[in-house]
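Report on the structure given below.
A single protein chain has been omitted from the complex, and every remaining protein chain is retained in its original position.
On to chain A.
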Amino acid sequence: MPLFWLFIIVLVIALLGYFAGRMRVMQGAGGDRRNMHSLPSYYGGNVAIKGAAPALLLMLLWMLIQPFYVNYTVSNQIPDSAIADSSSRNLVLSEVRRTANGLDLAVQTGALTSDDANDAQANIADITAALKEAGAVLTSDITQPVLSAAQSYRSMNATGYTLMSVAVIIVAVLGVRWGLREARPEFRARNVVEQAVRWLLIAAASIAVLTTLGIVLSLVFNTIEFFRLYPAVDFFFGTNWAPSFSGRGGSSDLGVIPLLWGTFYISIVALAVAIPIGLFAAVYLSEYASHGVRSVAKPLLEILAGIPTIVYGLFALLTVGPLLVSVFGRDGLGIMQAGTAVVTAGLVMGIMLIPFVSSLSDDIINAVPQALRDGSYGLGATKSETIKQVVLPAALPGIVGAILLAASRAIGETMIVVLGAGAAARLSLNPFDAMTTVTAKIVSQLTGDADFASPEALVAFALGMTLFVITLALNIFALFIVRKYREQYD
């Protein structure tokens, strides 16, 4: 909470600085805006930025550095004798941190007074009892060195935060003073503010890029780790997926081919449903529908895109699956064993993808210039000839883009597969068989209680990496297609 208040205090100082800066420059210019370089609000903004930015930056840095410093000092305080043979300094240190947190908790709940918590001569048994009463998590009884280390950990942190608060507020005030001194009519405040905004934008962009980089790197490193434990050839070319959770590796078959096959099979069924329906719906909406129909139907179609996929999964499990079984199952044609199958998941996923295809294609078809349509009508073409031979070819690159976007969604979809297609990894051509996909298996590999360092868990990263490479390739392919077949219409 104090951190939150500190943040608010800095903001309030900056806000006050804003108004002070405005007022000051207005006075300096004799109340006439034309005597100053920038609008008054820019001078205020300059003061606010100088007040807030350095102070918040200092706060961030302090919070990053302080834990390192405190850990380092406390760790040096622990005598070597306090570290048991089977333990390590780090384990003792985390025990110290737990104790310190426990003391905080105990003080908060009133089991201990803050004097008692800081008392170096305190009775260890009393403290332990108090901590247990407060519900703190302790793995073993507290020893004297751990307790004193925890106490100094607490006091150092407390002083650290006090010092930080003071320093941050001082920096904020100094920043505001610096800004106020600059609030003279000839100062180019607008340029400074715009520069600051530019840095803000750069920071936002770099966060996005760095996060992507971080995700890819974590995938790559864990994948490499996996391939150290499990041969890559068996992973990429193995046709059997049978992870065992009993032993520590060795007995598992982790071939990716059945999973990839399931992914592609289900995606293809989904796209076979979504592309024609979505495309025809888009053509109707953009070319034939009257304005009234369009203004109602388009938002309705887009609602489909807003339904959470888990709801689609339920729909697959409870409605579509049983419906298909009643037609193709034992009572009907007898070719379907159970409700969970490729067609179930594919159909429902296809419904989910319709709005992606239709909404994007609709926008793209609408963007085809009316002049092209007029040209075609002027030659005596009918509406349908115009759409088939002029509008759709002109819109094709965009439509391909929409379809590939839908394909990426289909490949990455998880919940519908889990509920609709079953969990059996199988290589089969029969669309009425249960199958599973890469994404569904990633979930099941990571949600067990397997050791995180075992190949059975690490395979999830290899699967994720495979999926990532496939969707990336798909996107690059889409770009290539769009560039190659782009028909420029102006």
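To be clear about the criterion, contacts are C-beta pairs under 8 Å (C-beta built on N, C-alpha and C of every residue); 3 or more make two chains touch, one makes a residue touch a chain; residues count from 1.
What we mean here is this: contacts and distances are computed from a predicted model.
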If you look up the hidden chain in UniProt, what protein name do you find among "Phosphate ABC transporter ATP-binding protein", "histidine kinase", "Transglutaminase-like domain-containing protein" or "Na(+)/H(+) antiporter subunit D1"? "Phosphate ABC transporter ATP-binding protein"
Hidden-chain contact residue, picked from the options A:Q144, A:T162, A:S326 or A:Q389: A:Q389
Hidden partner interface residues of chain A, rising order: 291, 369, 371-382, 385, 389-390, 393-394, 487-490
